[in-house]
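All protein chains of the complex are present and in place, except for one that has been dropped.
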Amino acid sequence: MKPFDVVVVGAGIVGCAVARECAQIGWRVAVVEGGVLGGGATAAGMGHVVAMDDSPAQLALTAFSRSLWGGEALPPSAEYESCGTIWVAADDEEMAEVESKLRLYEQAGIEARVLASEALAAAEPNLRAGLSGGLLVPGDSVIYPPAAAGFFLDEARRLGAEIFLARALSAAQGHVMLSGGLRLDAARIVLAVGTHCDLLPALPIQGRKGHLVITDRYPGFVRHQLVELGYLKSAHRVAEDSVAFNVQPRRTGQLLLGSSRQFGSDDPAIEARILERMIARATEYMPGLKHLSSLRVWTGFRAATPDKLPLIGPATGLSNDPTLWLAAGFEGLGITNSLGAARLLVDAMAGRRSAIDPTPYRPARLLEPARLAHA
Amino acid sequence: MPETLAITINGSASRVAHGTTVAAAMMIAGQPTRVSVAGEPRSALCGMGICFECRAVVDGIPHRRTCQIFCQPGMVVETNP
Partner (left out) sequence: MTRAQVLVVGAGPAGIAAATAAAENGCSVLLLDDNHSAGGQIWRAATVHERSSAAGKDTAKNLALDRLRQSGAQVLGGRAVFNADAVTGTVQALRESELGSVAETLPFEKLILATGARERFLPFPGWTLPGVFGAGGLQALVRGGFPVAGKRVVVAGTGPLLLAVAAHLAEDGARVASVVEQAPLARLLPFAASLWSSPAKLVQGAGYGTRLWNSPYRTGCWVTEAIPASDGRGLRAVRITDGRSSWDEPCDLLAYGYHLVPNTELAQLLGCTLRGSFVEVDATQRTSQPNVYCAGEPTGIAGLDAALVQGEIAGLACAGRPIGHLFERAARERGFGERLEKAFALRAELRSLPCEQTIVCRCEDVAFGRLRGRTGWTDTKLQTRCGMGPCQGRICGPAIEFLLGWKPVSVRQPIFPVPLQALCSHPESEALALNK
């Protein structure tokens, strides 16, 4: 088999976006997926495209990615809705956080507007009375990620990319061995593997389990993606299990309800205790939720890095292998950042200038011998 | 000898025998229980609470499986949108 310019391991939304980006510059692309195309965390999570301000680098990447999403001509199956996000403040203390959040967004050129208590109630009548208000970010949107991933992959396929439905048993020095015996040769190997790190044990990625519930159709019950301000505190916890109010309206009229975060678990079984806490938290903000019919409950695993920023770029520092590149560790922002990461990664591989500073996401930043377990 | 009771289906009054399920009442009235995703009128298929085609709005609450619900006097029933 002729060598490829790049082999992308993993056909979640990040791998699919990378494959498309590579195919668009005329490279010979192979995509390897041992499970379901558009599966993994891509299938499990909420498709929330959101500007996230937990650090300047995260804000820059999500803002950049969000603008790329805005330029996509997605098919109807991707269910793209620019419904916006409302960050909900329960009390005055959280309203103060809303004000500082607004300033950060304004500086980054992201449109946002403070909603006082009455305006919040008007925007979302099913939220309970007595909330202090919120921050509306109209440029955020929601999508159905497996369809978006499928769309990117179809485009890559149309431009000549080849898909191998097989597990990658090893990926190093320009060779990817597949289950079934086939070997792919490439100048570059991109690992876009979610929480499956066996190909590069040095990857400092930990799975963070989340639970989700989807309801039957209740059109208009929720109009924006609603996230409590405490979400960021929950996302930053490193030790305890935590839950936060996070509900998304789907185009079908169904509601997707999250969110929970757990460490140190790789068991996909549903945990009644966490589920109960998550639903209880949600019904504190939106009492009417408790009567809605829930169709399905499931779990997924986010890929988390030590500093909460993804790994985008050459694997230097984690590996001596010059052919290895990473698009990994997106935690809860894989959907949003898939497009920005694909662009930045291919910029680095092709020697193009990037639209934003790529250094905060370079894997080498984590090169601290005391913290790493080398392969 | 069966007694009848009055319910409302999509705004029109209906009289049915006691012990009639809401699904049967809607079928007698010629009204679909629900409208499918693509807009087709649907009624009960399995009759045993499994297929969910018999879903209708009963007393304001949507997605109620009407093949499992008995008509009560004054019930307000509408086709599930």
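A and B label the chains in the order they appear, each numbered from 1.
Simple rule for what comes next: a residue touches a chain if its C-beta (ideal position, glycine included) is under 8 Å from a C-beta of that chain, and two chains touch if they have at least 3 such contacts.
None of the values given here were measured: they were computed from a predicted structure.
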Touch with the omitted chain, as defined above, among A:67, A:117 or A:293: A:293
Residues from chain B at the interface with the omitted partner, ascending: 1-2, 16-21, 23-25, 27-28, 30, 32, 36-38, 40-53, 55, 63, 67-68, 70
Touching residues on chain A - with respect to the absent chain: 36-39, 43, 77, 146-147, 150, 165, 213, 215-216, 257, 270, 272-273, 275-276, 279-280, 282-283, 289-298
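The rule is simple: only the chains that are shown with their structure count from here on.
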Centroid distance [mean C-alpha coordinates] between chain B and chain A, Å: 43
Footprint of chain B on chain A - complex, ascending: 216-219, 252, 291, 293
Chain A-touching residues of chain B, taken from the complex the two chains share: 37, 61-63, 81
